[in-house]
Structure formats: C-alpha cells, structure tokens
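One protein chain omitted, others in place.
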Amino acid sequence: MTEMNEPPKGASPGGDGVEPLVKVRGIDKHFGPVQALYGVNLDLPAGQVTGLCGDNGAGKSVLTRCIAGVHQPDHGQIYFEGRPVHIRSARDAAALGIETVYQDLALADNLDIVQNMFLGREPLRRGLLDEDSMERQAAETLSTLRVTTVRSIRQPVASLSGGQRQAVAVAKAVMWNSKLVLLDEPTAALGVVQTQMVLDLIKRLRDRGLAVMVISHNLNDVFEVADRIAVLYLGRMVVEGPAADFDRQSVVSYMTTGTSSGRPYEPSTSASGEG
Amino acid sequence: MTADPGETPAGTAGDGMADLTLDAKVAAADVPPELVAQSLGQYLRAWWLQVRSGNSGVLPVVLAIVIVAVVFEAVTPEHAFLRPSNLVYIFGLSTVYMVLAMAETVVLLLAEVDLSVGAVALIGGVIAFKLVQQPGPDWPWWAAVLAALACCGVIGALQGTLTALLRIPSFVVTLGGFLLFSGILIVILGGADASVNLNSSVTNQRVIYDMVQGLIAPIVGWIILAVVVVAVGTALWLRSAARRRQGLVAPPLSLTAIRIALVAIVGVAVVIICTVNRGTSLVTVAGVPWVIPIVLVVLGAWTLVLQRTRFGRYIYAIGGNPEAARRAGVSLPAIRTWAFALCSATAGLGGILLGSFFYGEYSTNTADPGQLVLYSIAAAVIGGVSLFGGRGKAIHGVLGGLLIGGIAYGVSLLNLGELATPLEYILPGGVLLAAVLIDVLSRRGAGSVTHV
Partner (left out) sequence: MSDVRGTSDEEVPVTADPGETPAGTTGAGMADLTLDAKVAAADVPPELLAQSLGQYFRAWWLRVRSGNSGVLPVVLGIVVVAVSFQIANSKFLSAQNLVNLFEQSTVYMLLAIGEIFALLLGEIDLSVGLVMGLGSVVVAELVQPTGADWPWWAAIIATLLACSAVGAIQGSLVARLKMPSFIVTLGGLLILEGVAILVLGGTLVGIGNSQYSNEVVLYDIFWGTFNPVVGWILMAVLVGAAGTGLWLREASKRRHGLETPPRSLTAMKIVLMAVAGIAVVAICNVNRAHSGTIEGVPYIIAIVLVVLAAWTVLLQRTRFGRYVYAIGGNPEAARRAGVSLPAVRTWGFVLAALTSGIAGVLFASWQVSLTTNIIKASNSYVLLAVAAAVIGGTSLFGGRGKTIHGVLGGLVIGGIYNGLYLLGVSSQWIDVAVAAVLLAAALVDVLSRRGAPGQT
C-alpha cells in the first residue's frame, strides 16, 4: 500500500507482521548519463507472487538484475531476511538463494534435462561426475513441481516444447534451496496450454513458500498468479500493493502515465479503481 | 531486452531506455566526419574524435606504411630500400597482393572467408598461360585472359553456392576448395615438375608478359596521370557541388580540394619514382609499369560496384545484418554466390599478374597458395576491412597490399640467410595475427557487442 517511494508504514504489506524476504529500498541505477532507476522501493514477501509491471524502458529488467547481482545499484540498499546485503555477482545471489530465470532461458540445446539443470554445479563422485545422483535429484524436482509431460529426463532439451523448456528452466532455478525466484517474461513465447502450465508451476513455487517475482507484459497472466502488483514508470516505482487493489485499467494507467486517471492510489478499503 | 547483462549496446542504456540524455560525444564519434563538418577545422576535429573512439579507417595502414618505409630504409644494406628500382619492384609485387586483397575483401564484407583465393589465382594464371601457348591453343591474349577469369568465376560460383544455399560454413568449403584446386593446379600444369612459360618474343604472349614487366613510355605516363587526376578530381568536385546545389549533405569545399590534391600528389610521386632511370647507363629502364593503371582500373571498378550499385549495397547490408537484408527482400543466396564468383574471378586476374611478375614462368614453385591467401587476408584486414563483415572498402585492399608487398620484399633484402625461409612463414603469420588483433580491439572500442 505504498505509493511514490515512501517506506512502508508499520507492518509489512502482507499485513501478517512478517518481514518480507527481500526488501529493496531507495535503489538508484544509472548507465552513463541515463538514469534507469530512481529511488525504487520494493517488497518481495515469501510465499507470495509479486508481479512487476511496466512499459518498455521502465526499468523492470534493470531492477531484476540489481537483485540478481548482475548490476550493482549506485545508491540504496537491499535487505535479505532483514539483513542488509551486497549482491556483487550472480554467485552471491545464488549463495543467498536468489535464482533468476531469464527470458531466453539460458538452456544448452545439445545437453539433456539433467545436464542443464546441474550446469555449473555438478556433484562429483570419486573425481568424476555423479550422474546417478544428478538424475535422481532432477527427477525428484520435476515430479515435485508436477512436470509430467516430459517423456524422459535424459531427453535433449532441444526436443522439448516451449512450455517444457520453461519448466526445466524454472526447475533448474528451484532446485538449489532457493528462496526467491525471479522470472523475466516467462510466458512471452508460449501458447495457451503451455502458459497455463507455467502459471500453475509458479503457483506451486509460491505454495512451497518461495518468494516469486514475475515480470510480465501480459496482464491476464499477472492477475492470475500475482498476490501483489508493483508498477514501474520511467524508473520510478509508482505503486505497489495487493493485487486485489488493482484492476487491469488501473495497472495500464499506472504503466503508461504513472497515475491512475489522475487520482492517487488508495488502499484496498476504498473502491478498487474505475469500473 | 536480451542484451547480455554484462554488455551495454553502444548508444542505449542497459534496459533499452529512451536516449533522453545520450552522451553527445558518443553519438558524434559514430557519425562520419564529412557529414557534420562545415569547415575543414570542424572536419579534422570530428575525424580525430572518430579515431579516438576506435573507428580509425585507413589511418593505421597509412601509418604502418610510413613506419615500414622508415624502418626498412634504416636497416637495409646501403639504405637501398627506397631506391627507385626497389620501389618499382615493390609496386609490381604489391599489385598481386592488392588484387588478391580486393578479391578477398568482397567476401570478408559478407562476414565470410575465402581460403581458396591463392589456389584459384594460380589456376587462373596457369589457364591463361596455357591458352596462349604456341604451338598449342594459341588463343589471342584477351580471349585467354577472359577464359581464365571465367573459369575462376565458375569455381567461385560453385563455392558460393555451397556456402549460400547449403549453408556449409565458408571456411570449410573454401578450405576444401584450397586443397582441391591445389591438386587440380598440378594436374593442369601437367605434373609436379612441369611449368608453363611465356615466350616474350611472340607478340600475343608479350602482352601478358608486359602486364607487370612492361613499361609505359614516360611521357605517356605523365599524360595518363594528368588524365586520371583531372578525371577523378572533376568527378569528385562536380559530385560535391551537385549535392550542395540540391541542399544535401556535402563535405566542405576545402576538404574536396585537399582530397584531389592528395590524389595528384600521390600520382605524381609514383610517376616520378617510376620514370627515374633505374637501369644502367647503357640500357634505359624507365616508365610506369602497365600493371599500375591495370590495378587502378580494378580499384575503380570495385569501388564503383561496392559503393554505387545495388549489389554492393546489399553486400554491406548482408555483412551488417543478414536478417534485416533478408526481410528487405534481398536474395541472400544470389548475392553471396555472385560475391564468391567475382572474388574468384578477381583472384584469377591476380594470378595472371603473378605469372607476369615472375617473368612469365609458371611452375609449382612460383608461389605457395597457402601463403598467398594469408597475405591476401592480412592485406585486407590491415588495410581496414573487418573480419566480422560489413566494414571495408576496395582502397583498403590496395593500401594493405602495398604494405604486405613492402614487408615481404624488405625482409628479402636483409640477407638473413638461413632465417629467410622460416621468416617467409613466420612473418605473414605474425602480421596476420597483429592485423586481426587490431581489428578485434578496435571493434571493442567502437562498443559493438562482442561474441560471448
């Protein structure tokens, strides 16, 4: 229920008195003379899906990458489980339990599902790759996420459908004791059935207690999975709150003009936007 | 945006933000100076900015030519490097590399490579020589030359088709072509020890012999120079005047004047060097070798094709962004095939010049096709053609060829004895690596996205 860069008043947005898993406060980021983010605040509570919306160039990817360790913010602070942290690299983020699924999925087509899921972190046994334990773990993870349409876990990733590839990418992110999963446009290239599959997957992540942040242009998808919505406009976080407080028109309005038809945002006790 | 998180495409912020406050300097450095300059002073400032941002054009190769000239002049016994007779020899040798470099440039612009230009050049030379043999086919020289060029063109078309239609990587196709045509060369010659020679007393064959060895009478040389300078100068002047009249972007008048003056100065220098008597007191040897106008014609033709025709425009487009070209309706297979064909035909011409340079003798020892291709690529890249496609001009091949010729000959003047043969291999290799390194680093400076 915060608008325009004010720190949260009192308890957390979820209203249940629990500190959000990740808190972003006052993040500035510029590239050369171009300012990408201005004093951005964001809360990412565990067990909830936060939908990050914004038009092209609003700064969504930059913010995501600041949390993921790819960029370092110029000012501001990120808090993880209440402690201030400096995330200087993707490895730092992974060590904290922050995993990112990028838009291009970063899967190697010539490797199979198991090999992709363990890429860069393969366990060894007697100096050689421990294929058996990798295969077991991968199978377990996929079945916990109820990804059942894959015929064989040793299939090369090139032979999977778009939705299955997305599922593998998500499973890869989830396998490593992650606490926060960031997804960049997960349903952008998917058809109806596969989109549903991925959205169900996202809900299951939430049900497992992970914090999930989803960047998406597709407001249908956002409204289906998001518990919270945050909107960036020209580098500023213009509104952030429970999804129930928004409707599509108001979100579009925030995305394109930074305001909702000229009226300031009011918390959920009042009428939720225009009818 | 899918830009790699570690890279920021030049000119945009990481997130694809609007260029609201784009650094003016960065923008300016990417625009060719002649477009924005109103005066000579502005032009020079803009050009220097461009050089500092990594886009240095022909500056490196010109500097290198100067350095090479100075260094070799210093270390050559008796400081003989810059003697007219040696310089003319270098001109003659360089023309082969210039032509081969221009051939290779066409393919490099497409972001492809042709590793067979050396072998194809030799085949072209041998075919032409064989066809003018008397007794034998005894074709008129122009028919023999045309036939050789046509054969080479067909070879290039074949390789081009394999690359363009079947998308077999060009370095594999032309690597195979290199081996294939090295073998066929021996077959055409008639064996590993065979040779084919030109009989310089036969008029028909004399023409080809004279291409490199023949000299233009000094007076005629001056006349030709005058004609060329006037023609080029007038063309440049009229063109920029016409553009100015129509209100289009045109370089400042003083710049055009300087360019014309440069052409004149270089031309005069070359003619003077060539017309100084470099023979003995008994035998006068003076005059511009025929090959220089020949190369100028090739340079002119290729410059015209690349800069002023649709075909040339499409070559640059494919080298820059093949997908964009495809969507614009350009037929990628057709352009690619034609480019390879023309490259091989030009290489064939280079081969004919090579044979002429070696006094009309062609055997398996005349030249090493592998060395030739390396020199061609090195010449093109040193001259300023990029290996990654989309950047380069015919003049780059000429300048690079001159440099390579100078280095090759300069080394041979140094009397290094046993080191000579190894150096023949090490030097081109080193030069090539250095040239490519500069190319890669300069691309980095220009901010383009590099390979992962």
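Some notes on this structure:
Lettered A and B in written order, each chain numbered from 1.
What we mean here is this: a contact is a pair of C-beta atoms (placed from the backbone, for glycine too) under 8 Å apart; a residue touches a chain by one contact, two chains touch by 3 or more.
In this text, all values refer to a predicted model and were calculated from it rather than measured experimentally.
Checked against the full complex, the candidates A:His75, A:Arg88 or A:Arg154 give a single residue touching the omitted chain, namely A:Arg154. Screening A:Gln48, A:Thr64 or A:Gln115 against the full complex identifies A:Gln115 as the residue touching the chain left out. Only one residue in the set B:Ala121, B:Val173 or B:Ala250 touches the chain that does not appear here, and it is B:Val173. Where chain A meets the chain that is not shown, the touching residues are 90-91, 94, 102-111, 115-116, 119-122, 124, 127-129, 131-132, 135-136, 151-156, 158-165, 185, 188-195, 217-220, 222, 247-249, 252, 255-256, 275. In the full complex, the hidden chain is touched by chain B at residues 2, 4, 113, 115, 162, 166-169, 171-173, 175-177, 179-180, 182-184, 186-187, 192, 322-323, 326, 332, 370-371, 374, 377, 387, 418-419, 421-430, 432-433, 436-437, 440-441, 444, 450-452.
In this section, only the chains that are shown with their structure count from here on.
Chain A and chain B have centres, each the mean of its CA atoms, that are 53 Å apart.
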